[in-house]
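Sharing a structure here in structure tokens format.
In this view, the complex is presented without one of its protein chains, the others remaining in place.
All chains are identified by letter, namely A and B, in their written order; residue positions are counted from 1 within each chain.
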Amino acid sequence: MQHITSIITVVDLLAAAAFALTGALVASRKQMDIVAFCWLGLVTGIGGGTVRDLLLGLPVFWVREPVYVITCLIASTAVYFMAHILTSRYRWLLWLDAVGLALVTVAGTAKGLDAGAGPVVAIVMGVITAALGGIIRDILGHEPSIILRKEIYVSASVAGALVLVTAAGIGVARPLAMMFGFAIALGVRAIAITTGWSLPTYRPRAGRTMAEIEKVTLGK
Amino acid sequence: MQHITSIITVVDLLAAAAFALTGALVASRKQMDIVAFCWLGLVTGIGGGTVRDLLLGLPVFWVREPVYVITCLIASTAVYFMAHILTSRYRWLLWLDAVGLALVTVAGTAKGLDAGAGPVVAIVMGVITAALGGIIRDILGHEPSIILRKEIYVSASVAGALVLVTAAGIGVARPLAMMFGFAIALGVRAIAITTGWSLPTYRPRAGRTMAEIEKVTLGK
Partner (left out) sequence: MQHITSIITVVDLLAAAAFALTGALVASRKQMDIVAFCWLGLVTGIGGGTVRDLLLGLPVFWVREPVYVITCLIASTAVYFMAHILTSRYRWLLWLDAVGLALVTVAGTAKGLDAGAGPVVAIVMGVITAALGGIIRDILGHEPSIILRKEIYVSASVAGALVLVTAAGIGVARPLAMMFGFAIALGVRAIAITTGWSLPTYRPRAGRTMAEIEKVTLGK
């Protein structure tokens, strides 16, 4: 059991590092200085989990365990000095981010259930943990937001959290339910990465153009 | 009394739903997918109250009562499938949003007073509850922020909260003070909707153009 905990901790740190790398890469694209690299890396790496803990009324995880902060800072600094290497390994990073997304979804959802939240709230917690860091990163880095992406990303997290909560709800043992959730989140995201799969987006109905909708919704 | 509580709960949920609808409508204007509709709807519907609870050190309301989450998700999904109907009912929505604004202001301010906050802090809580969801919605949806709107909106919330706190301060019974606050917030907002009323905005003084001010304030 101790063994499993160690593995989870390592993978947990890897996930934070993967998210931090994506944050620092945004900084590299904007040609920021090293402090900005660290700031964006930190926010992306620990932002989602921070908000989850605040919402659940739990102590914020990295205040107690600074190893998460240090991991994000190391990852961000590494990008500053080695972004040219990392960018040529972009496919690796995309997959590392996908593993991080799946893992963090499952960890966040489980933490929600453990804190006594109902199924809907637990799913929201899982998705917040997985997606909020990236959303804040995009706001701070003036990037188009993750939630505007056509490609399936947040949806993969929703799917994984849904499966975990459903499995736990029908009596599947927690570790097994977490594995199911992880597999679904990673699988959905993997399909999206390899095929560019996306959900249907909202389209104005025939006979109504976007300009017309804007006119009425904005009251122009 | 039980009867009144039920009415308040129903109206409270209606307010969350109204806010969620405005969030989902932003998603429809950006032609997002259904997950993004739900995300924006949820953030707009429960964002303000979430921040209020965190600031007051209270448990976050929807973690205990997931019915708020479910209401927002239903409203957002409805917009995804029926935005063409809703947009043609835009005036209804505008008024529903105004009722929501007034109600949420009053509920937030009262919650602040109940938590032992002084009058100034209680007003800030009321305004945060009413406005923050919309502000986050506009940031996430890359819309011009609510606080940049010329039309009176946040000010209506400020007026309502001010009246509630003043009335409570001079000894008016809480339910009556809340009704006064609600009436003022809704009234001010109603005037703004029907007349386009706005507060005077800051104008640079004669002999100083905006370009000059930018020069000094930005140190260019």
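What we mean here is this: a contact is a pair of C-beta atoms (placed from the backbone, for glycine too) under 8 Å apart; a residue touches a chain by one contact, two chains touch by 3 or more.
Since the structure is predicted, the reported quantities are computational estimates derived from the model, not experimental observations.
Contact with the undisplayed chain is limited, among B:Leu13, B:Leu101 or B:Ala117, to B:Ala117. Although one chain is not drawn, its touching partners on subunit A can still be listed: residues 25, 27-37, 39-40, 42, 50, 54, 59-60, 62-63, 66, 69-70, 73, 80, 83-84, 87-88, 90, 94, 139-140, 142.
Subunit B residues in contact with the hidden partner, per the touch definition given at the top, are 54-57, 117-118, 120-121, 124, 131, 135, 139, 144-145, 147-148, 150, 154-155, 158, 198-205, 208, 210, 213-214, 216-217, 219.
In the analysis below, only the chains that are shown with their structure count from here on.
The centroid of the Cα atoms in subunit A and the matching centroid in subunit B are 28 Å apart.
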